[in-house]
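All protein chains but one are shown in place.
Right, chain A next:
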Amino acid sequence: MKVQEILRGVQALVGEVTPIKTVQETQPVEEYDDAYVAGVNVKNAAKVVKVLDAAFPRDPARPMNHLRRFAKQANLPHPLHPLLLADHPSAQTIFVLISPPLPDVGRLQELLAPFVSNPDNAQDPAGQVKLYTVKVPTLPPLGTAQAEKWSKELWPVVYNPAAARGTVSPNIQVLNRTREFIQPDAGRYLALAHKVAEEAEQCGRGRKVGAVVVDPEIVSRILDADEDIESRWADAIVAVAGDARYSRREAGGLSTAELHTGVGPNPATEAYNADLEGGPELHALMRAAEIIAYKRRAGDPEAETDKPSLSPLETYFLAQTDSTESDPQDPSPVPEKYQKTSHDHAQAIPISTSVPADKPTSRIRPRSQGGYLCTDLDVYINREPCVCCCMGLLLSRFRAVVFPQTGRMVTGGLASEPAVRPVSVPVSAAAEDEHEYENEHSKRQNKDTHDQDYAEEAEQRLYYGLHWRKELNWRALGFEFIRDGECGFGDESGEGRAEDRVAFYA
């Protein structure tokens, strides 16, 4: 059978799975705001905290725990000395910080009045407690160096590694464990993704983009059973999906794929013409989510409506059964995450305990057996998915996404910083000398011209790092695959970097 031949022909790529940094790491934001400082008697420090916290409760959504509440004279940053020490020479004085959001001045002065040090010049001409405005960082420091810098220049700051990392990057143990888990087979799944991509392109239905979705739980069961993953790696694939952007019939006419009667790639692949690009729901990653959703609906009253149209490779994998789950003598343990809800939600009981051995089960659990979106699945894709697909990935609750670094796209949503290029080929630098920025800008606005310089486009791309952004409710682990010896040049088929070719959305 042809599909099995393709599977046998998969040559695993050799290389390293590398975590994609988060934008919190690569583009750290420094935000500052005004705060008040007042001098109070050191003996009153505890009372001052009590009074202030009672009057102005702290907002847990804006934690300011990295800012010290008090600074002694010796700990004041030098730039604040002229402002504060002239009025407060007493060694009995300690300085209290009132962090943003700033309270009403009159009320604050009233509260602080009983606690000032008398020898100080602590009152203004109107007899009110003097408040000094200082600038403070509103986000916790990301490292000791930043904390020290702020402490020297602005206000004493505490660095708490745990608090800082939580909003900056995934838990490091989880990230490392997942990377180690993915590393051994990633080259094979990516090589298959490339085969899926070739199928999509060669049949004229889409561009050369392919995705392979793997269930890490099946991988674990194969490994736990001491089975040979070398020969059984394909058993953990739950779905594959190729790009199909040319396959849709619009306005009742023939699709771009149907209009292409010749063999090989669709001529539309040679350029970017928005009218022929279909839409993101026809991209490989979105189609993978759609195919998995279709299987999750098995058993629904209208399970067969919206059945996706499948290629031979897609059909083959969707029909495969899970050979790791059907042995009743050795039922695999109920995964912990389903146990918690199983008493009151019968639907959450997984299939392994209830299905007879003679009935092979799909690798994609239907919703009646607890299957939900693409929860905890990993996707391998040969191109960096577009921003739209990356958010689709999060909304689908994938666990992780892996793509080869040579497959970066100017339209991509995962990379968080430019790739390090080992050899200096100053293509873009030379191009920059020739054109003024203004020219670039006007050219950018005229999208009908197709004479863009792809290298320049790569210079302009944005680095969204969408897989793990603190603002978004859902997050995934993102990895780039860097092939040994290639150092960022040449993809699976020796075609060079995708960013240097025609720009489109993968």
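Note that contacts are C-beta pairs under 8 Å (C-beta built on N, C-alpha and C of every residue); 3 or more make two chains touch, one makes a residue touch a chain; residues count from 1.
The working rule: contacts and distances are computed from a predicted model.
J.: Which of "Exosome complex component RRP45", "Cytidine deaminase-like protein", "FERRY endosomal RAB5 effector complex subunit 3" or "Anticodon-binding protein" is the UniProt protein name of the chain not shown?
T.: "Cytidine deaminase-like protein"
J.: For the chain not shown, which residue from A:5, A:31 or A:275 touches it across the whole complex?
T.: Residue touching the absent chain, from the options given: A:275.
J.: Among A:29, A:113, A:158 or A:462, exactly one should touch the missing chain; which is it?
T.: Per the contact definition at the top, the residue touching the missing chain is A:462.
J.: Of the residues A:149, A:248 or A:399, which one touches the chain left out of the display?
T.: A:248
J.: Which candidate, A:73, A:146, A:382 or A:411, sits in contact with the chain we can't see?
T.: Candidates A:73, A:146, A:382 or A:411; residue touching the omitted chain: A:411.
J.: Since one chain has been left out of the picture, which residues of chain A touch it in the full complex?
T.: Counting only chain A, the missing chain is touched by 248, 250-253, 272, 274-275, 277-281, 286, 289-290, 293, 296-297, 306, 337-338, 340-341, 345, 348, 367, 370-375, 386-389, 391-392, 395-397, 410-411, 413, 444-445, 447, 457, 460-462, 464, 466, 469, 471-473, 503-505.
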